[in-house]
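Shown here: the complex without one of its protein chains, the others still in place.
Letters A, B and C mark the chains in the order given here, with residues in each chain numbered from 1 onward.
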């Protein structure tokens, strides 16, 4: 599987020196992975939308193509005729500046176009994209290369969502379908937790390199931190069970007010995908139902749960600055999608572990604009900027994040009540 | 198409003299029609559930088989092993006495079992049903024959729902998919409306024959009616447009209180499936979008709309007694499913027209138990009895009702706000 | 109390021979009772609206005056100037033909006008009504007398609602305030239940006399009934407890489908106003919290509960025809408001008991128009007619109904889920 789902690192993001041949290779590689991810799925599977947040695979397949069509082919390929003019509306996700979009909650009600037709749509877009990459005028190439990088990174984000959303879409079926029967199961024992200390001071965060990064990672800027410590690994299921056994879900004093209201309203008693059967905990995974492994990182918890558990532990969540400073000089490696686990693994090594991959780590930082942040002009400016309210930053990628997609400055963001992403936590504390 | 979708009349309902061979032929014929109806649909189409009320074709295909499995095979076929024990839960519709059921609103989220597997499930049930019909002990045959009749009539009801629900499930797709491209389009001019008069007195209604009828049509009983008149045909789109042009949707004095509240809340301005484009009205049909034909009967109106339109016309809706007395001696014939129109037709004949077929006719009668009504014991008692509140009776079948399924005493029932069935109205008035 | 809250019987409704002096006496008497009912309440109590359905006493006080102002003073008193022109909007209840109304759910948010000002408003209306009654032209008097009768009956209905709504408005306060401390408490043992039989045939129901009756009681008309039996008294709390002990609220087979859904959604486990404390049942009354008396009639149950309990008992609810035929020749007497109990009493007599008063009796009859029914023209036509859908008929009045307001043909109506009225049930069964 890893062969199918991985490209050479840096091919996608190294846009400053991107030549056309490399661009074409990148494009072909990324597009192929998306389809490989959907190959085990039937047309029926590809239509599922269990909740408003989880789009059908077919919609993802089409929307990422719509992105290239809208922001590249329509703008730069002379005489381009769309595959189907109605798709402009049907597969727009949320760009308000582009003549409306099909309501998000109804993405699962589109039996037409068929999955087969969506693949033809992909082929049509691919063919014209190759033409564009081959024939674009040199003076347009830098702008095209930039949008191409956005489009490929965008498609990688949707690759992650295809797996994340599918997990939930299958979960609402009492038969608990399995995405891949043959997935390896994490083994080993989690290493004891120790604390890694960092000195305070004025420090720089944000992306400052020449490769690709999203607008919300910029500009690189100074921030002040006091000294802090980070847990050497993610919090495990076993540790989370201790929180639960300690009355975690029944003690309001551990919770944020909105979190406690959410617990009451939704009747939460455990992380998402946990099932209690005959006194034992089980966990639904992309490989099916498994006994809960106490050594794996806890996953599919909301910000509210992560925050309450940290408070119960007498610690706190790290800020995104603390996380990024710690990650800045570490290699981007870990249990990312190319390991093929598609599930968080066990931290059985030493040193600061699991920084990248396994689970997205909730931070204490609300998602806001960096000082001096300016979104791009036009509809592309809606990509990241308009979501800078009511959400929390997560860092580090997960076991379904493409390995060549993540970096130290990468900012993911979700609402505090969201749980369907591969989300967990790492504890932190003040150093003095 | 009419060949595929029709059986000989009376084969289904004539249960008093039903022998085993006839039963087997009936069973085979009804089951084949259900599959023929789904043949033009893809597996994706068969998964659609646009709103809670409209189940996916795949679910209908499975549920009707579940009905035979639950009420016949499990009870009467020694040693029967279910195709999949989880289906008992998954494809139970609403029988509370049978260990729970999958929530109605989530029927469209079952990509598994696949459509193909559901067809295998049907084959498994068919095979065992043939064994049961062939081998059942003579002393059990009368009870089996009765349940078989219920099961076949039940499957015919779901045949109608497959088309009715599909129409709505396609409607929520902006591409407005077409079920059958080649459907004939109604022609001709509606005959002028005249009034058919009936004398009052104590009259009998309800089913009193020896064939099959649902429990809610029984017992036959006496009721008193004053003299009345019925319109000679259904109300047309043209007449409904006059109601609309007369301010129908903006004059509260025409409406029931709950109806007016519904109009305000849902923003109704026309019947369901009507579209206004460039000043013209269009209507979505199973054959696609067509210009609105003023001579066709108005269809897809709620009880509230039917009632308001009748009030605007200075008339009223008939009671179910009035309808049934008028229908009692009329042949069961009309634009039912076997005409292949799958859409209401034009009343261009003479005499009392359109009594059967075209559209279900809203009556002024709330759906209640007939005097002396007793539901069957056990879960089958939930079939009709528990719905006798908050709904209105409709009579006469529609253009998607199987011709051998309807009769004068047949009582359909829906909530006053429902519009997705093929529903319309016939005016009535007091005769003195 | 009975002195304050009662007028001589027949004074209100005998409109055929109504002279002006009698009209003025009636008017004065009815208006005085309304204010007497509110006398024990503070201005704060008079502002309470616990749920949308239960209007504040102050609103009732004003609305009934608005009714006279709108339908009599504005129409018949030359040069009448309203007390406050904004009240036309503020105290309109639901008459859509009268330029809008203040939303029902916000009646409890009107601290202004103050209670004192509302009393001044009442005085203003009273003064002008007296002028109108004294000075109206003879040719207008019949029409004025009719509207006066409607207005006074209307005010009596709101007298009942003042008590009914107040009970619920107090109930939502954890302090459980008491309306009247000194209320007598029902004593005695309920007589054994026996069955009163009635022959079938074509029978007449509906109001046919010369006194006052609402439009929905007319016209008197023929209806056919089979023979039936009525329980000799209302169902008691003790009998209802047996239903509860028999699993009444946990056995779906006893319930209508909509009823069972309501039980699940609202978590019903007992009638409204019942409280379980230390293993005993208590009941909140207008006289405060009392131990549940098993000999009193069960009260504050929905149609769904009444229907389920009757089914559990192997019986059914009577139709409104059956009830009215039984009541037709019985004196209008019983535990109505003038007894001063303000709570259902014990049936410790013999014969057919509790027909009038105690609790409104749910019938099996949906609220529909009688054959030939025509609502009045104009806004007054909205009084009863527009509610003829989705509601059930109740008969006989309750312990908070004015004794001179009820009669055999009187039709009350509420939604099947409503419980806040004084509602209970009498069992019935077929006689053959």
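Assume contacts are C-beta pairs under 8 Å (C-beta built on N, C-alpha and C of every residue); 3 or more make two chains touch, one makes a residue touch a chain.
Since the model is a prediction, treat every value here as computed from it, not as a measurement.
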Under the definition given at the start, what are the shown partners of the omitted chain?
A, C
Using the touch definition up top, pick the residue from A:97, A:187 or A:210 that touches the left-out chain.
A:97
Which listed residue (C:169, C:262, C:363 or C:398) would be found touching the missing chain in the intact complex?
C:169
Of the candidates C:43, C:202, C:266 or C:333, the residue in contact with the absent chain is C:43
Missing-chain contact among A:139, A:253 or A:280 belongs to A:253
Of the listed residues A:74, A:189 or A:222, which contacts the missing chain in the full complex?
A:222
Please output the residues of chain C touching the missing chain, sorted low to high.
42-50, 86, 89-90, 102, 106, 108-115, 169-170, 172-175, 177
When the complex is taken as a whole, what residues of chain A touch the one chain not shown?
94, 96-97, 202, 221-226, 252-253, 255-260, 303-304, 307, 364-366, 368-369, 371-372, 381-382, 386-390, 416, 430
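Methods note: only the chains that are shown with their structure count from here on.
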Per mean C-alpha coordinates, the chain lying farthest from chain C is A
Between chain A and chain B, the Cα-mean centres are separated in Å by 47
Chain A and chain C, separation of their C-alpha mean positions in angstrom
60
Tell me, which residues of chain A touch at least two other chains?
none
